[in-house]
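The following block contains the structure, expressed as structure tokens.
Complex shown without one protein chain; remaining protein chains in place.
Read from first to last, the chains carry the letters A and B; within each, the first residue is number 1.
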Amino acid sequence: MEKVRLENLSKRFGTFEAVRDVTLEVFEGEFVVFLGPSGCGKTTTLRMIAGLEKPTRGEIFIAGKRVTPLPPARRNIAFVFQNYALYPHMTAFENIAFPLEAQGIPREEVRKRVQEVARVLGLEHLLHLRPAQLSSGDMQKVALGRAMVRRPQVFLMDEPLSGLDAKHREEMRAELKRLHMEIQATTIYVTHDQIEAMSMADRIVVMNEGTVQQVGSPREVYLSPENLFVAHFIGSPGMNFIPLVFLGKNQGFRLENGDIVRHEVLEELAMRHGVRECILGIRPEFLSIGVSGEIRGSIVSVEPLGYKNLYAVEIAPGRIIRVEDMRRERFSGNVSLGVHWEAACLFDRETGQRMRWEHG
Amino acid sequence: MVWKVTKSILIVLALVFFLLPIYWIVATSFKQWPDIFAIPPKFTFRGTFVHYLTLFNIRPEEAAKFGQVGKSLFPPRFLNSIVIAGVSTALSVALGTFSAYAFSRFRVRGENDLLFFILSTRMLPPVVVGIPFFVVYRALGLIDTHIGLILLYMTFNLSFSVWLMKGFIDEIPKEFEEAALVDGYTRFEAFFKVVLPQALSGIAATAVFCLIAAWNEFFFALILTSERARTAPPSIAAIQGTSGINWGQIAAGVTVFLLPVVVFTFLVRKYLARGLTFGVIKR
Partner (left out) sequence: MKDGAKLYRKEISEYRMKLLFIGPTILVLIVMNIFPLLWSLGLSFTNYSSLVSRKISFVGFANYAKVLSDPLIWRYFQITARLVVVAVGVEFLLGFGLALLLKERFKGWGLVTTLMLIPMMLSPVVVGLFWTFIMDANFGLLNFLLSLFGLRRVLWLTDPKIALYSIALVDIWMWTPFVMLISLTGLLAIPQSLYEAADIDMASFWFKFRRITLPLVSPLLILAVLFRVIDAFKMFDLVFIMTGGGPGDVTETISMSLYRLAFNKFKTGESCAMAYIILILIIALSNLLIRWIQRTRA
């Protein structure tokens, strides 16, 4: 059952189009992440769903009801701000109690619900403190508590973890995931950090320059990116892009260094799409260093990352790709790289789109 | 929508309330004598410069028409105001900037107490302080001297400029001086070469506030001067006529006197909140 539906949502600021034609469905209980670089429109879209910005075009539905003209107060949503937006002159308790008091709920009931939320978040011993006396992690929890205490239809979160240091961010990520599993609330979460997105989302909405690039599960966007942007943005280190020229049926692809590479399935794909200039996308962990492989190159540098080594390999003048290897030995010099073709993607160099089997 | 219109109306009403009196007196300074006293008051009229001419003694003979006896004493008093305000401001801003720098950059023992002592001197009622000053000045022969008023105004504005300048200097990053020190300059040279140029806008703002305060001052000018060193404010207040008060000339004097203040207000509008609360509030 759908909880939130966006139809052709657009927002223009003067001549700048921040959000262009976003159409999306979010289902009951789902954790959806809007992911993209800064300025891609994800926060603006979120704010439109909250009612903090008015869309230039398009409609928003929450639980089947058209909320587009309604102010935030009438949408029964909760919003967690990037800078927490905690009232500095009130204690943590009063901050969390604020939304309930705004609705005139009697004091006893308020206290009960605040205590409950505080217990879930582990804040009981901090309730009497003011925001200035709390760590940023605790402040974030109070902001979360304020959102949770109302039991809204949808939780909207705007980069809530960006103000925390790396260690706390990890803890809060786990905490949010746990909460989501416990409460099963529909959540729309905005971030530019793809690790956050990958670890928390049921589905990821990748955005760039105001438009939706791809919607899919973390696995889908990781293994089957729709275009070069998604392929590059997701994954750390990012996907390798190797330019190929398709020479024709049964003739294979030519690499930049002049070598020829043959792969029946991919050649068929390029044939079907009639594309000559291609890009082979392959992630570092799907390449292996060996003696016999499809791609020749020489190792430029190695980053030892503990349990794995990350190699920078030059396969053509100026073309350096990354290869991940889990073995203990350190390699160097000229190598031959083996390609795990089942994980490879073929992109049209001109359009940036991935070539798929079903014609779109 | 209704609220927006109401808001605009209220704001316009407020503007009228605050600006109409000023407009009125400026207009009066250009009115012919009978128009000034017209009932009902005239909003449109034939203008004339005669009041300015009599004020500045360019056409002193006209003054007799308005019941004034003798020459207008305004020009020398106006000059006194300029000189006294200018010199005292220069002195207080200079001293204030030095002290502000020291308070800002060095650890001074009892800094907070000193700063608040400086602030408290500004809180004293003029009338209370005026009597001892009158007595002392008389004993020292400082009554009706330029030096006397200059010293006094400098003192007033000193506490003010220390607080204001400290706020400004606090905002200049220390790294610039530290870089200069590393390059071999002494603290002294760093102060002149690095800090002062960056503090210029702050100094200008502080100077304007001091100028306005000294310029507007009335009470001490009244009791500590009589002839030679008298400034404009007591002078304007004393413009009399023998047949009714010479409102035309007073209006002219007032207009001439408030013009610089209006100009200066616009110049320092960015710093107004800061200036009026001793730098406690920075906008």
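One rule holds for everything that comes next: a contact is a pair of C-beta atoms (placed from the backbone, for glycine too) under 8 Å apart; a residue touches a chain by one contact, two chains touch by 3 or more.
Since we're looking at a predicted model, the values are computed, not measured.
J.: Which of A:His89, A:Arg151, A:Arg262 or A:Arg330 touches the chain that is not shown?
T.: A:His89
J.: Could you list which residues of chain A touch the chain missing from the display?
T.: 50-52, 71-74, 77-79, 81, 83, 85, 87-90, 98-99, 101-103, 146, 150
J.: Residues of chain B in contact with the chain that isn't shown?
T.: 7, 10-11, 14-15, 17-22, 24-25, 28, 36-41, 95-96, 98-99, 101-103, 106, 108, 114, 116-121, 123-136, 138, 151-152, 154-155, 158-159, 162, 183-188, 212, 215-219, 223, 233-234, 236-237, 247, 250-251, 254, 257-258, 261-262, 264-266, 269, 272-273, 276-277, 280-281, 283
Keep this in mind: only the chains that are shown with their structure count from here on.
J.: Return the distance between the CA-based centres of chain A and chain B, expressed in whole Å.
T.: For chain A versus chain B, the centre distance works out to 60 Å.
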